[in-house]
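Note that one protein chain is taken out, while the other chains of the complex remain in position.
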Amino acid sequence: MTSTESSPKRELAYVQAINEGLTQLMRADPDIFLAGEDVALYGGVFGTSRGLLAEFGSDRVVDTPIAESGLLGLGLGAAATGLRPIIEIMFMDFMGVCMDEIVNQVAKMKYMFGGKAVLPLTIQTMSGGGTGMAAQHSQSLEAWFCHVPGLKVVMPSGPYEAKGLLVSAVRDDNPVIVANVKTILAHRAHVPEELYAIPLGKAHIVRPGSNFTIVATGRMVSESLTAADQLAAEGIDVEIVDPRTLQPLDIETIVTSVRKTHRALIAHEAVRFGGIGAEIAAQVQEEVFDYLDAPVGRVGAPFAPVPFSPPLEKLYVPNAGRIVAEVRRMLGR
Amino acid sequence: MTSTESSPKRELAYVQAINEGLTQLMRADPDIFLAGEDVALYGGVFGTSRGLLAEFGSDRVVDTPIAESGLLGLGLGAAATGLRPIIEIMFMDFMGVCMDEIVNQVAKMKYMFGGKAVLPLTIQTMSGGGTGMAAQHSQSLEAWFCHVPGLKVVMPSGPYEAKGLLVSAVRDDNPVIVANVKTILAHRAHVPEELYAIPLGKAHIVRPGSNFTIVATGRMVSESLTAADQLAAEGIDVEIVDPRTLQPLDIETIVTSVRKTHRALIAHEAVRFGGIGAEIAAQVQEEVFDYLDAPVGRVGAPFAPVPFSPPLEKLYVPNAGRIVAEVRRMLGR
Amino acid sequence: MDTDRDTLIDLYLRMVRIRTFEEQAGKLQEAGKVPGALHLYVGEEAVASGVMSHLSNEDQITSTHRGHGHLVAKGGDFKKMFAELYGRETGYCRGKGGSMHISDLDLGMLGANGIVGAGPPIAIGAAFSNKYRKTRNVTCCFFGDGASNEGTFHEAANMAALYRLPVVFVCENNGFGEFTRQERHQAIQDIADRASGYGMPGVVVDGMDVMAVYEAAGEAIERARRGEGPTLLECKTYRFFDHVGVRGMGVVYRDDSEVIEWRKRDPLVLFEARLLEMNTASAGELQQLRERVLFEVEEAIAFAEASPFPADSALLEDVYTVTGG
Partner (left out) sequence: MDTDRDTLIDLYLRMVRIRTFEEQAGKLQEAGKVPGALHLYVGEEAVASGVMSHLSNEDQITSTHRGHGHLVAKGGDFKKMFAELYGRETGYCRGKGGSMHISDLDLGMLGANGIVGAGPPIAIGAAFSNKYRKTRNVTCCFFGDGASNEGTFHEAANMAALYRLPVVFVCENNGFGEFTRQERHQAIQDIADRASGYGMPGVVVDGMDVMAVYEAAGEAIERARRGEGPTLLECKTYRFFDHVGVRGMGVVYRDDSEVIEWRKRDPLVLFEARLLEMNTASAGELQQLRERVLFEVEEAIAFAEASPFPADSALLEDVYTVTGG
């Protein structure tokens, strides 16, 4: 394991943070390999695995045919026999073509075998809209996987989270889905050089505040920060909680915040109906009903596939403006 | 269309109700065909299509290879070119192997094509645990599909609903998933002989009551009736709402009930975390927050795959006893 | 060669229409006018053209992410196509689909598709429909060498052969799935070799030679029309541009020299030479034809640029059909 001194101010883009995480993980553990479509020679269509083939060779950085069920099986079979695979599914939208492997095989093998299987498998992918890629390349489907016992799900909201959560995901002895967000790949932030881990199942207070809680996932974290700045001018002091891990969900941190602020809004990119926001809202009202001054609100995508046309897509994808509007509505302003 | 006189007391089992619905629908419309694994010669592994091959022939009742993606595509391509297919996916657990077809193709084709596709496609399947079939033959995965714009989802709670909702599903010009429940296939109830339709998107008050609302889906409807009888003895007058259609959800009927009773519990067989109960709970508190005397409760399966061992499976699958206990807990008893 | 002049000119015209459409689309994207991802068909024109000239509007096709060429060859309207690439209300999909979902159900074009391997299952459904209604219509399913490794192809091919469906599986083997060379995604050279495993004939044809494609496709389509079942027709071709966008040279996954070699077999250049050699048309006539097409394309672009974006209300429209039930 390499552990270079970290310059405190060093900034990396989200995509570089993933790349560095992958590189350092693979240096540290020869049982880790990366497989996926165009991850090797091309370095990944988003550039996340650039340079890995040169450093680790084609045994450990594996281009695969376009065959996602085979690919997931490759990961599962390898994990069940002692390796620590990282499997890349290029776009989260493609999870449908290997859904059985993820949900009926990967997620359940351990339980069905009475606990005997240990499956240190990471599935990394890219979620989200806003790139003009239309209905089949823009989805945020994390709610599906959060509903499946046996899986863990993380959604990094920035470069720091992208590396730290990846490290924890890969080192975890369970199947973990890492739902990265493609529209923030160029976002830059401080990322320590060393191989650090962000614990799974722990939410993070991104911005402390006193009278309104926003629970935001993925890109909605930065949108919420923008919204919070705007709302601050109106005397609304927003606390932002980034769950980071959606399964297992750190409901404790969320309700602790709501106990203080008495109001909560959940913001995610996924379709609002049946999104993870529904579960969080349901749990919040179950846990701290008496503290709530208003119903728990939710911001998510409307009930439609993601449209291609730029003005429609802009309307579709939740953003700071929609969050601000919803907070105001909840406060009766 | 045949329209025989209906004897008011005629009872059918759930499985017969499906069978009669299929038969009458196919008699009425030559564009309807049924395709699936062992639906023809064998009459369906649950017996739902018995007799259809003899009456309609192998052009319209089609046994297929074990190839669910191909099967769904068969339905989609046929629907897009003017037929009205009924596609059977034997167990709902197998939806994973054709998830892309359902979610990225069937659900989105219309929208992606700017509205031009008309897709009168029905996907019928069997959900639910309690049969000793373990983790891959016992799931209730309806929440996944409710999260996908473009799909409709129904879940019949008894024989009457099984036939009436099937008829509406097949006649609807949209893709509809009919999630039947295998453990109630032998339940008997009055089923009219004629070809009647239960409108999609309309909830049904199964039992009127004054001081507690239970929203129950599928098998949980009969379990809730049992629970209500028990609770009546304790002075709790339960109103039971069966949404029948989960997407689109008739939230109006639900919140109207809650406005009267001030308390609500949602009961479903699916895993509680991320189940449709989360969405219903979130919407109920959004809509009638001020009417609620207590947080909206939920009964669902625990966060584990479905276990095989009979005593564990019994613990796993929600039932009347768990509903009663939860109602009591919510009332502080 | 006993193909009549009209057919030959028609084949040439289809290819020119595709080439011109694609080159202009590429330029528009480079100019930042067209958003999203464009997968251009330049170099592969002979395949779509040779197949499509056998099809009527009652015959269907399924397409891929690289779908413009298929729609153009099937008779697609340039105006609606460009308007779609621009995301305008007047586009084929009201701007909601874009390049990857462009479609024209009236022409039997069942949609470009963003999911690799999504076409074959849909194609057998359309073919099932044709058979069910006892028509003589045929469905042609276009898919790539990369897609031939998806399970969906396998399932659909098996079912097509089993039911003797009127479908032709047209494999556009351009040597790459994205940036991965065929020899690095499958251990076979001829994808047509997979046909026998389903019980259907497999045919390999030079996909740069539009006449060769025309003839082989004609046979396969006739076979399907006669009710004799599916064929797997593999067309060896090459993508001149990058997987996405227009850059074709100086890329990491292939040598420029390879591109140069293949460009020598540009299907348009080859066929033009042949037409001249056979005196089917003069150089001037062909030139005129190309100019007419370019003019049409320019008109269509102007139409697209003058078209409005969909209204905000369109966002929630078209999710469901409101008839029936």
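Just so it is clear, A, B and C label the chains in written order, and each chain counts residues from 1 on its own.
Throughout what follows, a residue touches a chain if its C-beta (ideal position, glycine included) is under 8 Å from a C-beta of that chain, and two chains touch if they have at least 3 such contacts.
Computed from a predicted model, the values in this text were never measured in an experiment.
For the chain that does not appear, the touching partners among the shown chains are A, B, C.
Listed residues A:72, A:214, A:294 or A:324: the one in touch with the omitted chain is A:72. When the whole complex is considered, the residue among A:200, A:254, A:278 or A:320 that touches the unshown chain is A:200. Touching the missing chain, out of B:28, B:45, B:205 or B:331, is residue B:45. Summarising the interface, subunit C meets the missing chain with residues 149-155, 158, 161-162, 164, 184-188, 193-200. Panel shows subunit A; residues 33, 59, 64-65, 67-83, 85, 100-101, 104-105, 109-120, 149-150, 152, 168, 171-174, 199-200 of it touch the chain omitted from the view.
Counting the whole complex, the residues of subunit B in touch with the unshown chain are 37-38, 41-42, 45, 63-67, 69-70, 93-94, 96-97, 131-137, 302-305, 307-312, 315-316.
One rule holds in what follows: only the chains that are shown with their structure count from here on.
The greatest centre-to-centre gap from subunit C, using C-alpha centroids, is found for B. Separation between the centroids of subunit B and subunit C, computed from CA atoms only, is 40 Å. Each chain gets a centre from the mean of its Cα atoms; for subunit A and subunit C, those two points are 36 Å apart.
Contacts with at least two other chains are made by residues 93-94, 96-97, 134-136, 303-305, 307 of subunit A.
Among the residues of subunit C, those touching two or more other chains are numbered 93-97, 101, 113-115, 151-152, 319.
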